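Note that one protein chain of the assembly has been removed; the remaining protein chains are unaltered in position.
Let's look at chain A:
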C-alpha cells in the first residue's frame, strides 16, 4: 500500500475504533488513536502476514505490549480479514472474544497481553527462537511510554542486546501521557532514547504519526547487524480527533453522540483528502 492509501486507511481505522468504543461504552480511546498509524504501517506495508494463514511459520510476529490499546488492532485485524468485520460490534460485550486486551483465541493475536511490561520479554523469546533455528521472521513489539516504568521492560532490553537480536524491533508509542497525567510528571523517562542506546539498542527517533517517517524507519530494519532496534515514535495521544488530542482525560474516556459525530466528521475529511488523488499533503 502506498503512503497516501495508508494515510486513508489509518483514518478509516480511527473511525472504526471510535464507533467500537462508542457502541461498547468503554475503551482506551487516546492510546488507540495515537498508535493507529504505527499499527496501520505494520499491518498494511511492513509485516509479512497472511490472514488466510495466521500461523504460517515464516510470518512476522507482532506483540501489542500496551494491550489496553487493542481497539486499533481489533479494527485492523477485522479489516485485514482475520475475522468477520461484524464481530467488531461485540467488542467488550458479555462473553465476547474481542475483549479489552489482546486475546489469542482470536486469529491474528499471538499472545495475550494486558499486564504491562510483559511483551518485550516474550518478543525476545520469539526472536531468539528465530535466531537459534535460522528462520527469517522478525518480531515487532509495541510498548507504551508509561509502560517504560516497569522494571521488566529493562530486563528484556538487556537480554535483547545481549543476544544480539537484530530481528527484534521494539516500538514505543511516545505520546507523553498516561492515565494520571504527563509521563514526565508521573515518573520521568527522558532522556528515554539515551537509555535505550545505553542498553545497546539501535535507536531511531521519528514522528510516529507521520506515515512517511514510519515506513522509512520500519522498512530500514534490521539495519544494524547484531543490534535490536528501538523506534521511538513520538505521537499525539488522541491523534486525529481535535478535542481529544493531548488531553489526559481521553486515556479511557468514551465519546458521547455529539463527540462521536464531530470526530467522524473530522476523520472523514482526512479520509476523503487522502483518497482523492492529485492533492498535495
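Criterion: a contact is a pair of C-beta atoms (placed from the backbone, for glycine too) under 8 Å apart; a residue touches a chain by one contact, two chains touch by 3 or more; residues count from 1.
Following the convention adopted for this analysis, contacts and distances are computed from a predicted model.
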**OP:** Identify the UniProt protein name of the omitted chain, choosing among "Sugar ABC transporter permease", "Stage V sporulation protein AC", "Transketolase family protein" or "4Fe-4S ferredoxin iron-sulfur binding domain protein".
**Re:** "Transketolase family protein"
**OP:** Determine which one of A:156, A:171 or A:204 touches the chain that has been left out.
**Re:** A:156
Original post:
Given the contact definition stated above, which residue among A:7, A:113 or A:183 touches the chain not shown here?
Top reply: A:113
Subject >> Among A:38, A:64, A:78 or A:124, residue touching the chain not depicted >> reply: A:124
Subject >> Missing-chain contacts mapped onto chain A >> reply: 104, 110-115, 117-118, 120-130, 132-133, 139, 151-152, 155-156, 158-159, 162
